[in-house]
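The structure under discussion is supplied below as structure tokens; questions concerning it will follow.
Note that this complex is displayed minus one protein chain, with the remaining chains in position.
Each chain gets a letter, A and B, in the order it is written, and its residues are counted from 1.
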Amino acid sequence: MTEPVLAIRDLELTFGRWRRSKVLHGVSLHVRAGEKVALVGESGSGKSVTARLAMGLLQETGNVDVAGSIRVDGVEAAAGGRQIRRLRGRRVAMIFQDPTSALNPAFRIRGQFREVLRTAEPGLSDREADARAEAALAEVSIPDPARALNSYAFQLSGGMNQRVMIAMALANRPSLLIADEPGTALDVTVQAQTLELMRDLAATRGTAVLLISHNLGVVREFADRVYVIYRGRIVEHARTAQLFSDPRHPYTRALLAAIPKISGGGLPDLPERSPDFENPRIVHEGCAEPWELRP
Amino acid sequence: MDRSLPLARLFRLASSKAWATFFANPLSVLGLIIVLVILVLSVFAGVLTPYPEHVGPVGDFSAMNAPPDGAYWFGTDTMGRDLLTRIVYGYQLALIMAAVVLSIATPVGVVVGLVAGYKGGWVDYALMRITDIFLAVPPLVLAMAIMGFLQPTLMNGMLAITAMWWPWYARLVYNVTRAETQEGYVLAAETVGASTAHIVFREILPNCMPSIVTKMTLDVGFVILMASSLSFLGLGVQPPTPDLGSMVAEGAKYMPSSWWLTVWPAVAILVVVLGFNLLGDGLREAFEAEG
């Protein structure tokens, strides 16, 4: 069996040099090529820091202590450093929560897109880069790609910026795409459209996706497998259908019970804390981590 | 909302985490130490300096223009006066000037800023345009021009610096007042019929105090810098009064052979401005940490 695109094993994270606080207590997860996996939890559960560790971003700020292993596309990334830096934008890309603030306000889309393309091909000419950028924007159904390239992010709508962001993320054909609460800042219909777009593009290119979300409705629509994270620990791991039909961990049940029945989205009232939530991890049938399968 | 008197509020900081923030930064502590040492030296200059009699026009004629040695740590000037003694007295003078300038400029600027910011309308327009006029000339040039029409004395020097200093406080307090006037507690006070004076001095002013105190601390350094610049140009305190700026100007005539004449007063200016800057930055951090 080939190695997963992303394999996180027993990841622990501690912030701070003097006043230390432990944020992750041994998180393990994996994403195989072409798979769409969701990591679900409340804000503060550690899902976003997990994503940023996988990208090697958090390690660069210093002030963090990481234990365990993260393998991205065969590269060890837990300690950060040059190797994972070189994968970013090429083999692994990220989509952010608020696309408008994630695009640089001082530069046109054109310049930022060129920079993205040149991380993979440093010698790319302006003309060639612009042609590719226009093609990539057309692929995400942007009506007038040339005009979008000439715009600043604040001149475009949130939905347009989200498409630009997806086009940039996929421009260098990465093998892994990490989507951190994509489009949460946008309204629901636009969010749904862009998610669909992302899913289709990822499917046609065989890009693996790790979706970070607190929105079980979105997860149900999008993911093949789901990890539920609670206070820095994975509490349940299942195929999407299994999880929604047969939630076994008390925390997962509380989460599901909290979804408003009619709209079917969002996580408005977070469940009260309960000692049951600290129960050990539950792994559904056929969902073991790859290294747990070996004898 | 904190309604207590400004001073009470400042003293209470001693028990809050502001002090912890302040003392956690070694540079802030360094600033505090520099400031305290200079204050003590200035206050007790008569006792602590080796040759207090050298403040006048004459010194030790047997040791004129002597390089630094055991008897004269910083050397002596062309009149045989101990440089260390004169620098300490220079500090004393500089601190007195800064105290006088700030104790006049700050209240004037604060009242102008409060009134313009709270009243709004034509009062705001008129007061702030006048402020702009002062801010539109480089401070040193304005002070120079005022000195130009006056005799170069200590009193007039302080007057000239004060005249160009208050607008900065007016600007600062005006901005804070504009923002605070929109806050709920001011509206609440207005609704219950509090007097203008009460609102301005008891409600808004306490909220300006951290910025004002920080700026005053930094400004002790910058007033000293400005005063020494004026006297360097010969437009401030006149000899034989020991003044750091004129000592540098005087010493520059004997460069490079008598380097100590210039270097020590120059370093002295740097140290005092640095000290008040570090202290001011530390206070700002502390106020911000207090929230």
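In the analysis below, a residue touches a chain if its C-beta (ideal position, glycine included) is under 8 Å from a C-beta of that chain, and two chains touch if they have at least 3 such contacts.
Throughout what follows, contacts and distances are computed from a predicted model.
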Hidden subunit of the complex - UniProt protein name among "Iron(III) transport system permease protein", "Carbon monoxide-induced hydrogenase", "Circadian clock protein KaiB" or "Peptide ABC transporter": "Peptide ABC transporter"
Contact with the hidden chain (one of B:A18, B:V88, B:V112 or B:M147): B:M147
Hidden partner chain, touching residue among A:V116, A:M198 or A:L255: A:V116
Touching the absent chain when the full complex is considered, from A:M168, A:I229 or A:L255: A:M168
Where the unshown chain meets chain B, residue by residue: 129-130, 132-134, 136-142, 144-150, 221, 225, 228-229, 232-235, 245, 248-249, 252, 255-256, 259, 262-263, 266, 269-270, 273-274, 277-278
Positions on chain A where the hidden chain makes contact: 55, 57, 60, 62, 85-90, 93-94, 96-98, 101-107, 112, 115-116, 119, 152, 154-155, 168-169
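The rule is simple: only the chains that are shown with their structure count from here on.
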Geometric centre distance via CA averages, chain B-chain A, whole Å: 54
